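A short write-up of the structure that comes next.
Left out: one protein chain. Kept in place: all the others.
This part shows subunit A:
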Amino acid sequence: MTPEEEDLIRRRQRSRSIVVAVLLAALVVLIFAITLSRIRLAMT
């Protein structure tokens, strides 16, 4: 594997990891908001 190929792979992996991290964070916020909504719906 050439250094250029290795660099491309590293860059791809890093950008994919960042995207997955952002998506997981968004999912946590969404689940938290859904939980609050569900609690509020159950209480009214």
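We take it that contacts are C-beta pairs under 8 Å (C-beta built on N, C-alpha and C of every residue); 3 or more make two chains touch, one makes a residue touch a chain; residues count from 1.
In the analysis below, contacts and distances are computed from a predicted model.
K.L.:
The complex has one chain missing from view, so what does its UniProt entry call it, picking from "Protoheme IX farnesyltransferase", "D-methionine transport system permease protein", "Potassium-transporting ATPase ATP-binding subunit" or "Sarcosine oxidase subunit delta"?
P.N.:
In UniProt, the chain that is not shown appears as "Protoheme IX farnesyltransferase".
K.L.:
In the whole complex, what residues of subunit A lie against the chain that is missing from view?
P.N.:
The list for subunit A reads 5, 8-9, 12-13, 15-16, 19, 30, 33-34, 36-38, 40-41, 44.
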